[in-house]
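A single protein chain has been omitted; all remaining protein chains appear in their positions.
Entry: chain A
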Amino acid sequence: MTASDRREAKPEAVPVLEVEDLRTVFLTDAGPVRAVDGVSFTVGAGETLGIVGESGSGKSVTALSLMRLLEEPARIVGGRLRFQGRDLLAMRPDELRALRGDRMAMVFQDPMTGLNPVIRILRQLTEPMTGHGRFTPPEARRRAIGLLGRMGITAPERSVSRFPHEFSGGMRQRVMLAMGFANDPALLIADEPTTALDVTIQAQILDLLRQLNAEFGTAIVLISHDLGVIGSVCRRVAVMYAGEVVEEAPTAEVLEDPRHPYAWALVNAVPRIDQPLGADRRLVSIEGAPPDALALPPGCRFAPRCPFKVERCEREHPPLAEVAPGRLARCWVTQAGQVLPKSGGAGFGGARPAPAAAEPLLSVRGLVKHFPLPRESFFAPKRVVHAVNGIDLDLKRGETLGIVGESGCGKSTLARLVTRIHAPTAGSITFDGQEIASASPAAIRPLRRRMQMVFQDPYASLNPRMTIGDTLAEPLVAHGLARRGAEVRERVGELLATVGLNPAWVSRFPHEFSGGQRQRISIARALALQPELVVADEPISALDVNIQAQILNLMLDLQQRMGLTYLFIAHDLAVVRHLCDRVAVLYLGQVMESAPAEALFARPLHPYTAVLISAVPVPGRTRVVLQGEPPSTLVLPTGCPFRTRCPIARPVCETPPPLAEHEAGRWAACHFPGEFGHAGVAA
């Protein structure tokens, strides 16, 4: 046995990573902010550990602490970090550098900004290989090409000489993963590696992570806000709250039976695609916000928000202790043996009345929107983005219609067309019996107050220089619904109360609110004019899961109280299934399938619907992973638009299948409806 063999064999005995009482603080002017406060866990060779928590819980800071990549003013002030038995905190910078990118690698969240735009992919991939002296340049080049191929990038020999901007987001994340595996690390830390990606691409990347773990025996620490994502890769999970691990256990057990109230709230805040829909659609949401890291409560940090707290919780800080074999929780209540309830049935008023089968409020026929692009040069051919290519939809009064599909499928364009922010290229839009597709701006103006929009980004959609009182008063005054002065003030106060905000906050500015509060303000703004139709474009995708649950509950309440009709655009299928009466699936600007939500998810007729549902990360479920990405929208699709990626495509698919009603209320544009039902989920 040679010396190097012995070195390779040794880590088998020692855990790859041991974290003991890690403490990381941000030294701010206001005092030290304890971002990571006594975190401990161990990752054995080849193990997978997930870290879950909301924004600000300290999960990313933990990851950076592990890599010793913290930047000022963050500093590790206590604890122990051992990597393969070696003390990371005692290492010199050059020793750390030798480990990073070699034995321990990290993949970051945003693949769009993680690659250097002015350097070819090849050099970005090979620099850790040659930089750590493991490969000569020609070897590194061969290995880079091999790794890219392994990550599922087509024609890797050609792709390596490209620049990052020539790759899509999913492709870039594959490159980032290849970079992480450049030197066959013993540990890979992945910080939200799929958050910026579509659900189909996310499924591809998660599959890849699992395979790499199995194949190379690389230990993986996966950080995510999504328990489903963690569940599909990691055997164990650590739930973080306010800088502490509050529960650590096998992932499946946490999902089934969480033993910390915060984990319980996380699990129940998210609708599950694999569980039957109850009559009560309200989700569990916990009130309040995480504690101020400068003034942490003396007892349990979750106590102020905890629905199960007992007197002791506010007084004494609970330790992370065993509550069952292999399960740790930081909770006095469960440590005393109490069981948390199965689900959070908050007992709100039950099922909604079925929408009346009246005339549709909104009706869309043959809707087309093409955006011409500027010519690249005078002689270049004219290019056109075919965003929407013939959509038919009906939306009944009081109904919620969900629109789903990958990015670029035309969801947002559709939202902007039905509210006539864009003018359609062709087709008709009827709103309450009135044709608005080609109506003049003056004719549409009175209709504006009857249809309102809520946008995705609550940070960008509120004017930072207006108080929220002014923001809410503006539409009221513009449409003459209230006179300036006392009347407007009264309405604004009512609106804030309606969306669950304190009416006394009218003179605050948007930056004084959290993301969830801002989205409430956006909803209040949409409601100011007492609209009939609310078009919500990804209203919750920028929010933490608990806040998502709050906003969804709010939308449900408002619908019940005000009889609102929703056009709800989202990429999260579980949420759509949970909230919507009907769902339309879009692909390349066309409707692939439209059906009642429950039926569509139980038994999809269109193969695209089936693979979309299958891509949702649900632990322990076999998946059909859709390969590739949607084709360019610069080319108008011929035949069935999905046939290039369809698992059951046949020659007949070159003629476009019509969107036909195959069963009562179930429409699908497929020659073989229902044939590919692999991923059907029991209702």
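Things to note:
What we mean here is this: contacts are C-beta pairs under 8 Å (C-beta built on N, C-alpha and C of every residue); 3 or more make two chains touch, one makes a residue touch a chain; residues count from 1.
FYI, contacts and distances are computed from a predicted model.
Only one chain is not pictured, and the protein name UniProt records for it, out of "3-isopropylmalate dehydratase small subunit", "UvrB/UvrC motif-containing protein", "Alpha/beta fold hydrolase" or "ABC transporter permease", is "ABC transporter permease".
Among A:106, A:187, A:549 or A:668, only A:106 touches the chain that is left out of the view. Although one chain is not drawn, the whole complex shows that of A:45, A:98, A:444 or A:624 it is A:98 that touches it. Considering A:128, A:152, A:458 or A:619, the position touching the chain not shown turns out to be A:128 (whole complex).
Residues touching the missing chain, restricted to chain A, are 67, 69, 97-102, 105-106, 108, 110, 113-119, 127-128, 131-132, 163, 165, 176, 179, 182, 376-377 (touch as defined at the top).
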